[in-house]
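For reference, the structure discussed in these notes is given below.
In this view, the complex is presented without one of its protein chains, the others remaining in place.
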Amino acid sequence: MHELYHKEILKHAKTPEFTSQLKTIDSSGYAINQFCGDEVRVNLSFRDGIINDIHIDSKGCSINIASSSLMAVEIKDLDPNKGTLLIDTYKSLMNSKIPDHQPKRILGSLAVMESVKEFPIRIKCALLCTQAFEDAVSGLHI
Amino acid sequence: MHELYHKEILKHAKTPEFTSQLKTIDSSGYAINQFCGDEVRVNLSFRDGIINDIHIDSKGCSINIASSSLMAVEIKDLDPNKGTLLIDTYKSLMNSKIPDHQPKRILGSLAVMESVKEFPIRIKCALLCTQAFEDAVSGLHI
Amino acid sequence: MSKVFDVNKIRQDFPILDRTINGNNLAYLDNASSSQKPRDVIQCLVDYYENYNSNVHRGVHTLSMEATDLYESARGKVSNFLGATDPNTVVWTRGATEAINLVAFSWGFKNIGAGDAIVVSQMEHHSNLVTWQLVATRQKAELRVVPLTENQTLDMESLADSIDEKVKLVSICHASNSVGSINPVKEIARKAHEVGAKILIDGAQSVPHMPVNVIDLDCDFLAFSGHKMLAPMGIGVLYAKQEILESMEPFMRGGDMVLEVWNDKATWNSIPNKFEAGTPNVADAIGLGAAIDYLTEIGMDNIRAHEIELTDYALQKFNQFEELDVYGPTDTSIRGGILPFHSEYVHPHDIGTILDQEGIAIRTGHHCTMPLMRSLGISATARASFYIYNTFDEIDRLVDAIEHTLRYFSTGKK
Partner (left out) sequence: MSKVFDVNKIRQDFPILDRTINGNNLAYLDNASSSQKPRDVIQCLVDYYENYNSNVHRGVHTLSMEATDLYESARGKVSNFLGATDPNTVVWTRGATEAINLVAFSWGFKNIGAGDAIVVSQMEHHSNLVTWQLVATRQKAELRVVPLTENQTLDMESLADSIDEKVKLVSICHASNSVGSINPVKEIARKAHEVGAKILIDGAQSVPHMPVNVIDLDCDFLAFSGHKMLAPMGIGVLYAKQEILESMEPFMRGGDMVLEVWNDKATWNSIPNKFEAGTPNVADAIGLGAAIDYLTEIGMDNIRAHEIELTDYALQKFNQFEELDVYGPTDTSIRGGILPFHSEYVHPHDIGTILDQEGIAIRTGHHCTMPLMRSLGISATARASFYIYNTFDEIDRLVDAIEHTLRYFSTGKK
């Protein structure tokens, strides 16, 4: 049990961050897992081309809620390009395809999600947030 | 091979009897085996309530042709009731359900068809003629 | 419990129960999804493929005759098992879903028209709901969904109100896969017939678990799946009354279902072949026959009694969990061996994953009953479901594991 539910994961699952509404939403993304109904909405607000605030509204299992929260922690204060690079790196990590030029350390606290890889069926729970993020930035001209 | 293709069966298969058209047809019956396309037409003409002539038009395998021919031999000169009794007895024989009160000997030469029982899938070939006969007499008020 | 019912002996017939999962013995509590297979059924497939395998019907060679005999005798076993009077009222399908679709495409589109109504319930599996949405939409008919009571049993008053002269079909599950409720289908059949409607019983969760007699229930259609009743996957049954089958157009077209074919037209074979286009799943049909032999030897009454005992025991144990909502009626005389639960604090997926770490297989999700979940105000449950080989011990393990999980998620400590 321990491996999956890393203390950090459990903490973010119970008390996720970035749960307050934004005053202005510059970009919004959504993703749903068809099989369990888990969902994530990511609202972003920008200043000077930088993600300066985030609102995460995630419903479902602990892995989804924790990964969404940890993702928000890590993408805050990045520009969308850097955010996308981070998300790509995270996806590569979770899909066990880290290419050489993608240093894992940029993931910061999100790297704890790696423990989920022991439970293949839960990987999609850990990646739902990335779809919502990608949906949010897909409309931006970056 | 011998058991199925009894000499008498082979003879009737090669040179079936009652193959000439009737001048007047009083009653006619038809049956087809859906799976192989074999068919039998039985035309009857009556005199004084007795089947006094028969025309058999059968197409298909030797068992069908022989049994139709042998049936015709045996029902000739019977009244439809006796004919029906004979056919019922024949069906009971082929389906291995001869009740006590049905003496097998009324079957005459048709009894050779019993050898077909060793080949269950061919029993329906040996019984197609009975459907045609029943079709022919079903319209009669007997 | 009857003397002949010996769960430990039964368990020995199921090879998969020897498996360990994550270092623990498998406790298979996902039976509403699909059941495990006894050695007899597996061996039946091996025997078939090693000795008799052939296409059926039409063949004059020995293998084809033998395969046809085995195949048709399996149909006879199903017919006897259901108390039907004629094996020709048993149509093979892939499962309950195809059986329901067969009725929809073949009977529904002909007999349900604009202004007519179809009655289903709020506890239907998607296969018995979405299929009727199709018919209702295309035929401009009305689809009436009967609500449930507080403990997820069918609201019989609403049902009575729903069944009026406009209704052409009542299609309802005998037992719910999601909340366990057993519906009074005999009474519902009578109500349907009073207004001239037909009744389809989705028996996917009843035929495997309790005696079901189609004559006694007087049902027009009954659908179920082999894989939930110890049989191989890929085989199921549509039972229907003979005169209804006779009156129905075929569903799919192909070999075996035709009588004569010309370039521009064809005539149909007799029932049940008319509805069985193409080479059938001979082996798995024979396997379903073997499963029925096995179930019959144990006795459907004994199986039902065993499941009631397990469910009573589990329901009582679950009383200790204040954090859990348990759905379905508490009276096990109207409940199948299905135990769905939900906690605000732990998501069903997390429960499922942690239980799997202990070798306990349960299902989590919407169980193909999304509208029911929505009506309960949740999106998923965790569901344990019992069968012939489950034990009190396994329920104890389930309860302990849930206890750990709840504690862990509230304190973070195992």
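Letters A, B and C mark the chains as written, and numbering starts fresh at 1 in each.
Basically, a residue touches a chain if its C-beta (ideal position, glycine included) is under 8 Å from a C-beta of that chain, and two chains touch if they have at least 3 such contacts.
Just so you know, these numbers come straight off a predicted model, no measurement behind them.
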Chains in view touching the one left out: A, B, C
Residue, one of C:258, C:305, C:334 or C:378, that touches the chain absent here: C:258
Candidates C:227, C:241 or C:397 - the one touching the absent chain: C:227
Identified contact with the non-displayed chain, of C:7, C:21 or C:378: C:21
Sole residue of C:7, C:361, C:378 or C:399 that reaches the chain not shown, by the stated touch rule: C:361
Residues of chain A (touch criterion as defined above) contacting the omitted chain: 34-36, 120-122
Positions on chain C where the hidden chain makes contact: 15-16, 19, 21-22, 26, 28, 30, 33-34, 36-37, 41-42, 45-46, 49-51, 53-55, 58-64, 94-98, 100-101, 104-105, 122, 125-127, 129-131, 133-134, 143, 145, 225, 227, 232-235, 252-256, 258, 260-266, 277-284, 349, 352-353, 355-356, 360-365, 368, 370-371, 374
Chain not shown, touching residues in chain B: 1-2, 4-5, 7, 10-11, 14, 35-38, 59-63, 119, 121-122, 125
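By definition in this document, only the chains that are shown with their structure count from here on.
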Distance between chain centroids, defined by C-alpha means - chain A, chain C (Å): 39
Centre-of-Cα separation between chain B and chain A, whole angstrom: 82
Intercentroid distance (Cα basis), chain C paired with chain B, Å: 48
Multi-partner residues of chain B (each touching 2 or more other chains): none
Contacts with two or more other chains, residues of chain C listed in rising order: none
